[in-house]
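My structure is below; once you've seen it, I'll send some questions.
What you see is the complex with one protein chain gone and the rest in place.
Right, chain A next:
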Amino acid sequence: MKIIVVGCGKIGYTIAKVLSEKEDIHVTVVDNNPNIFNKAVEPIDVIFISGNGANEKTLIEAGAKDADLIVSTTNADELNVLCCIMAERLGTKHSIARVRNPEYMLEYNKLWKDLGIDMVINPERQTAREISRILRYRAADDIVTFIGERVELVSFKVSETPEYFVGKSVSQVFDSNMGILLAIVERENQALIPNGDFIFKESDIIWIMGRPSQIMKFFTLIKRRSKKAQEIMVIGGGKITHYLVELLNRHTTKANIKIIEKDRNKCESLCEALSSSSLERHCLFIHGDGTNEELLIDEGIDRMDACVCLTDRDEENVFISLYAMRRGVKKIITKINYIHQNMAKNLGLWLGNIITPQDITAKTVIRYVDGLSGAVGRNIITVHQIYSGDDGNVEAIEVQVNKKAKCIDMPIKKLRLKKGILIGCISRDFDVIIPSGETQIRIGDRVIIISKNNDIRELDDILES
């Protein structure tokens, strides 16, 4: 598949890098700054063309006539839209434009379609959506949903409720009739697929899978509180904050949000933009510096359920998060743009949730690309990367079982699975099955597979060849 990525900033680079790592995807990067090549593009497996992405010659040179997808990610919304329209007219089959000005957000996606744009990505809005999702599910640190939200894959840290895990084995903690499947355990920059005798340690991060209700029960059992965040402090008042407040208002009307922003004009324009909705009762805009300790104490950081750091500077975000953690805030979300996530983790700064807008956007684009390539006969419904570290990646893959599969109608224990493969939940006729050794996969099922470092394109790829 041929893909053109226009603009090689944070977002464009991340998208190009992740896409180019796939075997059959050929990526061409277009950017009008030729020096980008030496700085960023050289180490990734793409071709670089310098030029304006909306220039006809540049587009043709980049192969727009027979490309499958163009992703335009420059700073300028208008340029992105123009790039996509031109490429589409030249013959590119699909197009994704980055549009982030809230005033351009359309109510009807059909209008974009009429313009020839298949998908609009808005990193700020997607980041806000991610944050609001984390705020809503306070019990889990991260959450991925499958089969129309009937199955959830959630992660949590052992260190918060160590008494239930440390020194115990998997079979002691997880009972087969709990309806919960232990997927992977992250330990010291490694992802492990545990067996029954696996002993938990305090630093572990556990991923479990099951129905939402069962997971809720499990969390009650281990006394993890799961109520929603009521008092939220947001530091920084940019575009993400705008979208976040809108989203939180839509979902949790009860939450009280305090927004601290340094720039008075930004404060006022944000207040103005959001005043039309019914938010005013729940929102408080404060003009002040988020790194000012007195201000934070005055505004009651000790009482907060959650603290979201969204300033433009990574250092400030990390600092405020560390401070909030010290003050006992339970849920902390930190936006990081430049510092590498793993670097923050290696420093031992486990800040709760780290959010990187470019990664979130890249994931959306990759899901779209997977959809394009998976559309014909491959039956992969979604792929979520849930872990990425020194020892590789772990993906959770939802597969529709069709007639051709070799591994159907056989007890799972008899299948010769590849290393690093775990069969997760099976959904059959509105029922969710946690598989045991005797369970059989049948035609029509949807299966969720946990795969570490395997390239899964269809169900039979899980078998040892």
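Following the convention adopted for this analysis, a contact is a pair of C-beta atoms (placed from the backbone, for glycine too) under 8 Å apart; a residue touches a chain by one contact, two chains touch by 3 or more; residues count from 1.
Everything below uses one rule, namely that contacts and distances are computed from a predicted model.
J.: Name the omitted chain as UniProt records it, choosing among "DNA ligase (ATP)", "Trk-type K+ transport system, membrane component", "Branched-chain amino acid ABC transporter permease" or "Putative mRNA 3-end processing factor".
T.: Per the UniProt record, the undisplayed chain of the complex is "Trk-type K+ transport system, membrane component".
J.: Among A:Thr14, A:Thr28 or A:Asn454, which one touches the chain that has been omitted from the display?
T.: That would be A:Thr28, which touches the missing chain.
J.: Can you list where chain A touches the absent chain?
T.: The missing chain touches chain A at positions 20-21, 26-28, 34, 38, 42-47.
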